[in-house]
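Here the complex is missing one protein chain, while the rest keep their positions.
Coming up: subunit A.
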Amino acid sequence: MNTKKNRLSIDQNIPNQETGFSLLKYLIVGVFFGIIFVKAEIISWFRIQEMFRLQSFFMYGVIGSAILVGMISIQLIKRLDIKTIKGETVFIKEKKFKKGQIIGGFIFGLGWALTGACPGPIYAQIGVGYTVVIITFISAVAGTWIYGRFADRLPS
């Protein structure tokens, strides 16, 4: 109990923790993002089928150009040492290679083609009014729980 209390108090001192109005900016970015998802029809089950059947360039164009813009942005931030709005240096955690990226990645791909949605579009689909996708969302949360429960027994 004592250690738990200590840990909590340490965590609360981390400057990155934001609360209240400070969080509003992420809501706004999310809203813009959701609108783009819907207006480009990325949330469509059919667009994902076109992609996996190689019958339309659309999704490849979306993901490819998003990567290109992301890459240029990160390079600019690093080379020009652009700071955050609070003046912090931008820090991006490195990704370590794990077997999960192969096995888990493949499993996610199977689900992506079935649901026609990766995690972002699941939220947007619900917002648009496809309320039955709430079941997909609950299942995804449950799937993550199952992963967490058995994570230590899976090849990593």
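As a working rule, contacts are C-beta pairs under 8 Å (C-beta built on N, C-alpha and C of every residue); 3 or more make two chains touch, one makes a residue touch a chain; residues count from 1.
The working rule: contacts and distances are computed from a predicted model.
Novice: According to its UniProt record, what is the protein name of the omitted chain, chosen from "Ubiquinol-cytochrome c reductase iron-sulfur subunit", "ATP-binding cassette domain-containing protein", "Transmembrane protein" or "Electron transfer flavoprotein subunit beta"?
Specialist: The UniProt record for the chain left out of view names it "Transmembrane protein".
Novice: Even though one chain is hidden, which residues of subunit A still touch it in the full complex?
Specialist: Given the touch definition above, subunit A has residues 7-8, 11-12, 14, 16-19, 22-46, 48-53, 55-59, 61-71, 73-74, 76-77, 82-86, 88, 90-98, 100-120, 122-133, 135-149, 151-152, 154 touching the missing chain.
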